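To keep things clear, I will list the structure first and then write my remarks on it.
Here the complex is missing one protein chain, while the rest keep their positions.
Chain naming follows the written order as A and B, and within any one chain the residues start at number 1.
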Amino acid sequence: MEQFEPKIIALVCNWCTYTAADLAGTSRLQYPANIRMIRMMCTGMIDSKYILKAFLSGADGVFVGGCHPGDCHYIDGNLKAGKRIPGVGKILEQFGFEPDRLKLKWIGASEGPEFQKYMTEFVDTIKTLGPSQVRDRMIL
Amino acid sequence: MSTYMYKTKDQNPIDAVKTVLSAMLAKSQVDAVFVAARTPYAKLPMPALITSADKMDDVDPLAPAAPLNAARQASSILKYETGKKIALVLRPCEERALIELVKLNQCDIGNAVIIGMTCMGRMENGTYLKCLDDHEDLSISFYVKPDLQAHITTTCKSCDKFLSPNADITIDVTGMKDGIIGFLPQSEKGETLLSGLYLAREKTSTYREKTIEDMLKTRQKEKEQVMKAAKALLNPLENFQKTVATCLNCYNCRTACPVCYCKECVFLTDIFAHKPEVLFQRAKKKGAIKLPQDTSMFHLTRLSHMAHACVGCGHCSSVCPSGIPVADMFRAVAEEVQRLYQYEPGKDMHERPPYIAYREKNTFIEQGEDR
Partner (left out) sequence: MTEEMTSKADRISTPVNIVVAGAGITGIRTAIDFAASGYKVLLVDKAMHGGGILTRLDHQFPNDHCGMCRMLPMIDRGTDKETCLRRGLFHENILTCYSTEVVAVDGKAGDLAVNLSVVPTGVDKTRCSGCGECERVCPVMVPDHFNGDWVNRKAIFLPTPHLSPDSRVIDWQACTSCGACVEVCPTHAITLNGEREQVELKGVYAVVLARGVNLYDPALTDVYGYGVLPNVVTATDFERIMSSSGPYQGEMMRPSDGKPIKKIAWIQCVGSRNVMIGADFCSSVCCMFAVKEAILAKQKMGKESDAVIFYMDMRTFGRDFQRYKDEAENVKGIRFVRMRVHSIQLHENTDDLLISYVNKDGEQVDEIFDLVVLSTGRKKDFLTCDWAEADGVFQVDRLPGFKDIADSVVGASAISEQVLRMIHQQNLKPDKNESDHSPDISFVERRPSYITVLCDCNTSLSNPIDFQKLENTIHALSSGHQILRVEQACSKEGWQTIRKAIMDGQANRCLIMACDAAVDFSRKREFTNELGFPVSFVDLLDVVSLVRRFQEGEDATDTVSKEVFMRLNRLGTRSYASPLKQAQVKTVLVIGGGPAGLQAASVLAAHGFTVKLVEKTDRLGGKLAQIEESDLKQHVEKMLAGVNKNPQIDVYLETEVIQTSGRPGVCMTKLKHASGETRIIHHGATILATGGKEVDTSASVVSESHERIITGFDMDAMLKANDSDLVKGPVSTVVMIQCVGSRQEPNNYCSRICCLKSLKNAIRIKDLHPETDIYIFYRDIMTYGNSEILYTEARKKGVLFIPFDTDNPPRINMASGAIIIEGDDPFLGEPVQIKADWLALATGVMPNDVSDLKQVFSFETTQDGFIQEADSKWRPVDTERVGVFVCGLARTPARLDEVLLEANAAAQRVLTLLEKDHTSYSPVTARVRNAICSVCGICIEVCPYQARYMDEDRRVVHVDNLACQGCGTCAAECPNNATVLGEYEDHGVMSMIESSL
């Protein structure tokens, strides 16, 4: 059987988490290739639609990474995400998407190792969960 | 809460309501009344704005039918403070929706008098018209004959929020069996209005409490079952796909939804007006796609916009041309989302929607931790 390679989307904030991701890269901290990183200005701009779209389009997991509370460039965009995203997760859960497929983490600019760790952990989690129910199915 | 209510004597209950509303207008207690009434051309009661006390003939707020949730119509009159005092006769689900619309800056009810009711439910339009053929006095007999009550919608059968706690006055129909209708003041405003109408003041019957209690038990039991069944319609996603397989993307559900307050749904905007290339790409990925696209996306997105505010009125199901049990599904999801946010729509005008009150009840702040 072919090994399951999850498709994961990481929506990361431009300021802290993206910097951490870059730092991880510069420091040659390897993390799985499955992750497609999409840079957002702020986690606060992550529309519920993005997450729904990702899952309905076949993402096996969605990772959201933002600044630690208090560090947000836009004062508190991360807190807005912190309120909004669990709601989307709750909705997805009702449709059979396991809650662990959606993860929100705060990762500071210097936390390259943490970025690597969370990414690796997340990929492992998704691998354990197996493919998303959307895979290969025509979604109406 | 008052322990007494006002009653009219020796009148048929519908006439009693009319009398009260006319009196309010005649005494200039209010400038207008917003209430369901039959139009000259149809028997279905539609919301009407009445300014003249002698135009009460067709008023029919107790008819067990409501082709639409009146909150949106009410909000169009109450868009902003006009100085006019309006009495609104609303079902509990309409009242809750109206309160949500207040929070969304869609209307101002500071000057309104809300007249709610102990709601026994409504029938689908077709059912109502059919019943009306057999029962001319349906608006009264409905409250007397349990077999007629069995015809109400699934949503209503499983509705446990059939009281109007935020209303100034509640129309009490629990005594209709004995041909009595009561007006229960629930605020100072309501008290003042009613006391000026020369109605008889009596102690609230214990019968009312008993009826409500029984109703609640039945409804809750029913709700449990409906919700359980609804969850199976959603989960796993395959079930949901089966459920919405006949969805036409007509967006009737969102048009009927009283808390979907957008002028134009995002699904009608450029955001979802895909270029042909995109459709080709999608087709290529799966080999085949169904058109119109974005059916699931629509329902999930709509949930993400209004699940916290869903008042469970059931109108989305009523208007679905494909008979999809939209309301059951949405209520099931909404219940979870509302629990998550500890938010009860329509409960308190001053409670801010979760996305605005993002600093409150935010586990990410309270625990300093992430999901």
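Just so it is clear, a residue touches a chain if its C-beta (ideal position, glycine included) is under 8 Å from a C-beta of that chain, and two chains touch if they have at least 3 such contacts.
Remember, it's a predicted structure, so these values are computed and weren't measured experimentally.
The omitted chain makes contact with just one of the residues B:Leu197, B:Val266 or B:Ile289: B:Val266. For chain A, the residues in touch with the chain missing from this view are 7, 9, 14-16, 18-19, 22-31, 33, 36, 38, 40-42, 44-50, 53-54, 57-59, 67-68, 70-77, 80, 84, 108-114. Residues of chain B in touch with the missing chain: 80, 104-106, 261-266, 269-272, 275, 277-278, 280-282, 284, 305-306, 353, 355-356, 358.
In the analysis below, only the chains that are shown with their structure count from here on.
Each chain gets a centre from the mean of its Cα atoms; for chain A and chain B, those two points are 37 Å apart.
Chain B meets chain A in the complex at residues 231, 234-241, 244-245, 247, 266, 286, 288-290, 295-297, 300-301, 303-305, 307-308, 332-333, 336-337, 340-341, 354-355, 358-359, 362-365, 368, 370-371.
Chain A makes touch with chain B in their complex at residues 48-49, 52-53, 56, 69, 76, 78-80, 82-97, 102-106, 133-134, 136-140.
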